[in-house]
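Handing you a structure now.
As you look at this complex, bear in mind that one protein chain is not there, while each of the others sits in place.
Right after this comes chain A.
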Amino acid sequence: MAKRIDVSGLNAYYGSFLAIEDISMTVEPRSVTAFIGPSGCGKSTFLRTLNRMHEVTPGGRVDGKVMLDDENLYGPGIDPVAVRREVGMVFQRPNPFPTMSVYDNVAAGLRLNGRYKKSEMDDVVEKSLKGANLWNEVKDRLNKPGSGLSGGQQQRLCIARAIAVEPNVLLMDEPCSALDPISTLAIEDLIGELKERFTIVIVTHNMQQAARVSDRTAFFNLAAVGQPGKLIEIDETERIFSNPSVQATEDYISGRFG
């Protein structure tokens, strides 16, 4: 299931503004890769280029190559809708569909890819909710609105919704920044389990979180506001946090930034 991502020479623009410049990196399958860096350095932008969500923003434009195993996501004839089924995404603020029940939220992605039998759908929903460690909390209220759950539960519901379509890669943009510490812990545990099945990329502002959950860490930085963000280095998480090869990384991690 899990696939390798290989990015080379990637630039992303908002209109004429170059937001990230010349990014090249490899994201290993069945592992967690964390993106860290100051606000505005283009972590979200880069993440969104990995499932072609960047071009949803008006003016959003990308050049460069993103290989998912051996297919270029930006190659000719590639359907962005199909890409997004392979590369799922979890957002910063939990965003369950407010008109749908817990069940329908999880089923939402699948209902589109053709007709499912009720029993099949039940299985997928149960499996996904279990996969998101949410099943025990919601199994008695599957038909209640999804927006009635707590923030942490909503975020796990969004994760269940994303893994229900069986993507190869799961992108998470600061998935815990709107959550309390206990919900954060629940999601971090979950990430540890999910990496057995998916390639996971997570953006985080929390250094400890990056150290706890990720196998590899990428540090992004920008020279100044209005300049494009760049990848400074990517390495094993342990190395990044103990002995990074670039001074700027060490400064950022130890808080001696700017």
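Observations, loosely collected:
Simple rule for what comes next: a contact is a pair of C-beta atoms (placed from the backbone, for glycine too) under 8 Å apart; a residue touches a chain by one contact, two chains touch by 3 or more; residues count from 1.
By definition in this document, contacts and distances are computed from a predicted model.
Between the listed names "Aspartate carbamoyltransferase", "Phosphate transport system permease protein PstA", "Alpha-ketoacid dehydrogenase subunit beta" or "Group 1 truncated hemoglobin", the UniProt record for the complex's undisplayed chain reads "Phosphate transport system permease protein PstA".
Among the residues A:89, A:129, A:203 or A:218, only A:89 touches the chain that is left out of the figure. Of the options A:162, A:176 or A:253, the residue whose C-beta touches the omitted chain is A:162. From the options A:9, A:98 or A:151, the residue with contact to the unseen chain in the full assembly is A:98. In the full complex, chain A touches the hidden chain at residues 51, 53, 56, 58, 81-86, 88-89, 91, 93, 95-99, 108-109, 111-113, 144-145, 147-148, 158, 161-162, 165.
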